[in-house]
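For this depiction, one protein chain was excluded, whereas all remaining protein chains were kept in their positions.
Note that the chains are named A and B in the order they appear, and that numbering of residues resets to 1 at the start of each chain.
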Amino acid sequence: MEDDPLSLVLFSGTDDRLNAAAVLAAGAAALGRPVHIFLQYWALDAFRAHHVDMPHGFAPEAGPEGAAKIAALNAAGAASWADTLRAAKDIGAVDIQACTLSMDMLGLEPGQLDPLVDGVEGVTAFYSTAGSGQILFI
Amino acid sequence: MEDDPLSLVLFSGTDDRLNAAAVLAAGAAALGRPVHIFLQYWALDAFRAHHVDMPHGFAPEAGPEGAAKIAALNAAGAASWADTLRAAKDIGAVDIQACTLSMDMLGLEPGQLDPLVDGVEGVTAFYSTAGSGQILFI
Partner (left out) sequence: MEDDPLSLVLFSGTDDRLNAAAVLAAGAAALGRPVHIFLQYWALDAFRAHHVDMPHGFAPEAGPEGAAKIAALNAAGAASWADTLRAAKDIGAVDIQACTLSMDMLGLEPGQLDPLVDGVEGVTAFYSTAGSGQILFI
């Protein structure tokens, strides 16, 4: 399983989904698997420079109670999704690419993205790297 | 990779998620891969006849700013998700099936679906076509 790449298409930009994605990415990287992340829409928006460490809200179903639980964890020093992804990059091969079409939609230039993002690519390049490995849409 | 089928289970019926799904489907079709789409719940609702070209809203996290960006793109002539799927069907093998159980839930008959939809099938038939290929839930 060590050489099996894992690809994640991130669509959602709320902190709860991004945290779930970061945990799945970090777990695979810790197992020695290459991890390939493709940022679309609101997830890409969350990876803008100076935005990754800001709060991005939660899925509506979190409700005030769920939001309060996560806020309490963060106040107690729990790692943010950006921290988790930075740590995953330190221990493994985690490549983060912005989707060309979503860059256009949001009117973004590569220089406006956080350093966590390694480049910009189209959907064909995404599939090429993903090969026949697992792909999750988050 | 050309012969690897790609299967998409579409659950959500908002225009942003459907557009992300259409881009992933069209990219795979352009690579010569068979694409198999299974419509459940609110995605199926969006494929009703005379509904595919109507606005279906966005994920709540889009906010007014995100919605305005997409509306501006559409006003500038960007392809809708239905347009993208029509084009993908012209260039590749894209088969769109409605989930039997979701048809029942929404009280729909096959004649009430948009011509983009090729048929109705159960979950067992879905798995049979998907084989051991990639499946994304969107």
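We adopt the following convention: a contact is a pair of C-beta atoms (placed from the backbone, for glycine too) under 8 Å apart; a residue touches a chain by one contact, two chains touch by 3 or more.
If you're wondering where the values come from, they're calculated on a predicted model, not measured in any experiment.
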Options A:Ala87, A:Leu116 or A:Leu136, residue touching the unrepresented chain: A:Leu136
Chain not shown, touching residues in chain B: 9, 11-14, 40-42, 45, 56-57, 59-60, 99, 101, 105-107, 122-124, 126-128, 130-132, 134-137
For chain A, the residues touching the chain missing from this view: 1, 4, 16-17, 20, 23-24, 26-28, 30-31, 33, 59-62, 66, 69-70, 73, 78, 133-134, 136-138
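Keep in mind that, in the parts below, only the chains that are shown with their structure count from here on.
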Averaged-CA centre spacing for the pair chain B and chain A, given as whole angstrom: 23
